[in-house]
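Below you will find the structure I want to go over with you.
What follows is an incomplete set of chains from the complex, kept in their original frame.
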């Protein structure tokens, strides 16, 4: 099942820089692992923002929730989730 | 260059049904032609809405504007455009 997820990151200035870098490194590894598993289909940077637009392909709502709350940057993110499905004009067959 | 485009369709009830169907058929053909040309990379239906989330890969802003204003449903759409670029965590190399 497909979901568009938009994430905006707000790291508080009170977080020590070294700790922030460590969390970002974990975030990158976590994201790339899910990309390799085919669950995080796309991740694009929003121009001029510390934010991304992503596409997820998951088994169900529960799995998406666990992936998102497992993000190392989750405590510092605003997240919005939008369920998507096959568009009748698409020339591709999306996974359901 | 990549852009996320969100389109919401509002066809007024005053438009005759036959004319609406003709416009929708043209819209589908127009969209599929651009998908085949590799300019309209993705189109997903938003669940519960007469709306879509799309990804475009175009040469420049001007080309995107011409594609969008050329949509047969353009007069009946609300459109929002967001420029995207490569995300440092992506395992893929996006086109610029």
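Per-chain numbering from 1; labels A and B assigned in written order.
We take it that a contact is a pair of C-beta atoms (placed from the backbone, for glycine too) under 8 Å apart; a residue touches a chain by one contact, two chains touch by 3 or more.
Since we're looking at a predicted model, the values are computed, not measured.
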Because only 2 copies sit in place here, please give the count for the whole complex.
10
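In this section, only the chains that are shown with their structure count from here on.
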Subunit A and subunit B: spacing of chain centres that average the CA atoms, whole Å
22
Once bound in the complex, which stretches of subunit B touch subunit A?
2, 4, 27-28, 31-32, 35-36, 42-47, 52-53, 55, 82-92, 94
